[in-house]
Every structure is written in structure tokens, then in C-alpha cells.
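Note that one protein chain is taken out, while the other chains of the complex remain in position.
Chains: A and B, in written order; residue numbering restarts at 1 for each.
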Amino acid sequence: MSQAFTKAMARNIFYGGSVFFLLLLAALTFDTHMAWPERDNHAAITESVSQGKALWEENNCIGCHSLLGEGAYYAPELGNAFKRLGGKDGIKGFIMSRPKDGIPGRRSMPQFNFSPEELDALADFLEYVSGINTSNWPPNIQG
Amino acid sequence: MSNAKLAIFLPFVESARVVSMNEKETIVVDTASAGVAAPDALVRYPPGDLAIWIFILAELLVFGVFFSSYAFNRMNHVELFNQYQATLDRDAALINTLALLTSSYFVIRGVVAAREGNNRLCAHWIWGAVAMGGVFLVVKSAEYSHHIGAGISLSTNEFYMFYLSLTFFHFMHVILGMVILAAVAVKAGQGGYSREDHVGVETGASYWHMVDLVWLILFPLVYVMR
Partner (left out) sequence: MQYQSQSVAKPYFIAAIGLFVGQILFGLIMGLQYVIGDFMFPEIPFNVARMVHTNLLIVWLLFGFMGATYYLVPEEAERELFSPLLAHLMFWIFLIAGALTVLGYLLVPYATLAELTHNELLPTMGREFLEQPTITKLGIVVVALAFLFNIGMTILKGRKTAISLVLLIGLLGLAVFFLFAFYNPDNLAKDKYYWWFVVHLWVEGVWELILGSILAFVLIKTTGVDREVIEKWLYVIIAMALITGLVGTGHHFYWIGTPEYWQWWGSIFSALEPIPFFMMTVFAFNMVNRRRRNHPNKAAVLWAMGTAVMAFLGAGVWGFMHTLAPVNYYTHGTQITAAHGHMAFYGAYVMIVLTMISYAMPMLRGREAAPSVRSQVLEMWSFWLMTVSMVFITLFLTGAGILQVYLQRFSDNPLPFMVAQDKVELFYWMREVAGVVFLIGLIVYIASFFVGSRDPEPVAGAVEPAAAA
């Protein structure tokens, strides 16, 4: 009889291990669903916030910025922009003031020509994001 | 590779004759023709497929990391850990310990039966071990439903996070172990093992003993030690 490490054994470990950990991931995902309501600030998701998220996506803000650390690293983190820029007015003012042709030699943000309602929605969205419990991330106000 | 060198690698293999060695992965040891009585427990070491030992070591590594994390975390939250440890049902844990120890004993009897070529007896003992594993699952599930009923989850506090994570990870390994043992028992029931070839029984047994060993560390660490 051979005391061998066979391909069949390896294959069984692959199938067994994969199913095992898939189930574990499912269990942890289920628990995460249960835990979200206390952390995800969902109560703050108004019609305006929803519209703000849509604008965020349709203008691909994530293509330059990061949100909760995810996205691009060309422009500042915006998860805590609500706090850093001084609330909704600060956010709206910044977006409104971007020059159409950019700032010579500097990384430039487009002028999106948002309506007052759209600006408000975006600001609401960023306010909502700043209220998500991110376990104390980022380490400081600079993001 | 000479037989002498091989003897160093397999100290318990007496008079083994190397039949062939391809790719260094597969060392085929023909003990039967070397005239050594196969049922001798010392002949094969470690028992069972080599692959399972790699994974047993990997498993022990992960559990080891979990246990260390628990211990490290406890150091920083002694009061909290002591306080909530008192809410655990130690009687249930004791029953579970006895259940697993008994199941391991049954598994050993099953391996002995297989070594004697007695498939039916082997199957009975292994099914018995599976049943004891089932007792563990039932008792542990009762504990969990009590916790869930009290509104406890992974997010309640650090202690419960570790307690639930550690025991649930182990719980899933008990299930996996039972599946492996059931597969062994089914094959034995069909007369699939023999005196010469019962590696599957040894493999399943080794895995189950690991699952038992992990509980024997988990129980005092999480339930008892203050």
C-alpha cells in the first residue's frame, strides 16, 4: 500500500476547502447584514442623498477622488469632506468655484455646471457618507 | 536515495524497501514485500495521507493564530473578558468535551478494527463517532440559540466577537470532520477497506483527532481560564 499524496486527495481538499470557506463567508456576510443598521447611517438616506449618489456616479467623481479610501488617489478623500470643508456650504462653494479651464499647471477639477438642487444633493450625499461608522478612519481631518 | 537515508526520514519504517521514487513527491514504500507485518501501528508514520498532515498543520497554524489573538486581546480587556466569560454555559462545554473525547475513542476503535480487516466493526465505531459529533453540534447549537435569543452577536463586544468566531470556526470544522468520517464509514460499510489498505480510515481519524485537540485547547482557554 502506498503512503502517497495523490491528486485525488488534493482535489478533494480543494473542493472541501472551497465549500467550507464559501459557507463561512456567507455566514459572516449574513452577520454583517445584521450589524449594518447600527453603523451605516441609512436613516440619513433621503431622496436628496439618493440623487446625490447618482450624481456622484454619473460624473465619475471616484475617478479622481477616494471615498472611504476607495477610488482614485489623484484628488483628496471626500468621506470626511463634510467636516473638513465646513459643512454643506463649504462643499457647494468649492464645487461651484472650479475654473472651467482648470488652474494652470495644477491638478484641476472640471466645472460641472450643477444646478442649485444638484449641488444640494451632492452635499447631502457627502454629509450622509461622513456619518457612516468607519471605525475611526481616516486617522485625521486631512483624509 | 539510499535506503539508509530514507530510514532517517521515516524512522518508524522498519526494513522498508523503496519501490520507486518519482518526482520526489511520491515515496512508495512497499512494506508488505519487506516482510513487515502491516497492521503494526509503528510501520506507517505519520498515519494517513501525507496531504492531510500538511493541511492539519495549516489548520493548527490558523487556530494557533486565532488563539494567540484571543490571548493578546484578553490581555488588554481582562475585566470585560472575565465578566462575559461568566455568562457562558460551562456545563454545556463539559458535555461537549466529553462528547468529543468519546468520539475520538470511538475513532481509535474504528481504526483498530480496520487494521484487523473488520470493515463492519470499523463502520459501526466510526458511525458512533459521528453520532457523538452530532451530540456536540446539538449542544453547541443550543448554546448559540440561547445567545442569539439574548441578542448577542459578533458585534456585541470584543469577548463575544472572539468567543463566537473561535467556536463557530471550530463548529464548522466539526461538521467537516463528521462529513469526512461519514465518508469513511460508508466506504467501510461497503467493505472498502482491508488489512493492507485502510489509509482513508487513518486519514479521517487524524483529521478528527485534530478537531478534538483544538477543542481541548479552546475549552480551557475560552470557558475556564480566568
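Note that a contact is a pair of C-beta atoms (placed from the backbone, for glycine too) under 8 Å apart; a residue touches a chain by one contact, two chains touch by 3 or more.
Every value quoted in this text rests on a predicted model; they were computed, and no experiment measured them.
Participant: By the contact definition given up top, give the residues of chain A that touch the hidden chain.
Facilitator: Per the touch rule, chain A residues meeting the hidden chain are 5-7, 10-11, 13-14, 17-18, 20-22, 24-25, 28-29, 31-32, 35-36, 39-42, 45, 49-50, 53-54, 56-64, 66-77, 100-108, 110, 112, 128-129, 132-135, 137-143.
Participant: Could you pull out which residues of chain B are in touch with the chain that's been left out?
Facilitator: Residue positions of chain B that touch the missing chain: 1, 20-25, 51, 62, 65-66, 69, 154-155, 161-162, 165.
The definition used in the following text is that only the chains that are shown with their structure count from here on.
Participant: Can you work out the whole-Å distance between the CA centroids of chain A and chain B?
Facilitator: 42
Participant: Touching residues of chain B toward chain A in the complex: what are they?
Facilitator: 25-29, 31-32, 38, 44, 49-52, 54-55, 153-155, 168-169, 172, 176, 179, 196-197, 199
Participant: Within the complex, which stretch of chain A touches chain B?
Facilitator: For this pair, the touching residues of chain A are 1-6, 9-10, 13, 16, 20, 23-24, 27-28, 31, 34-35, 38.
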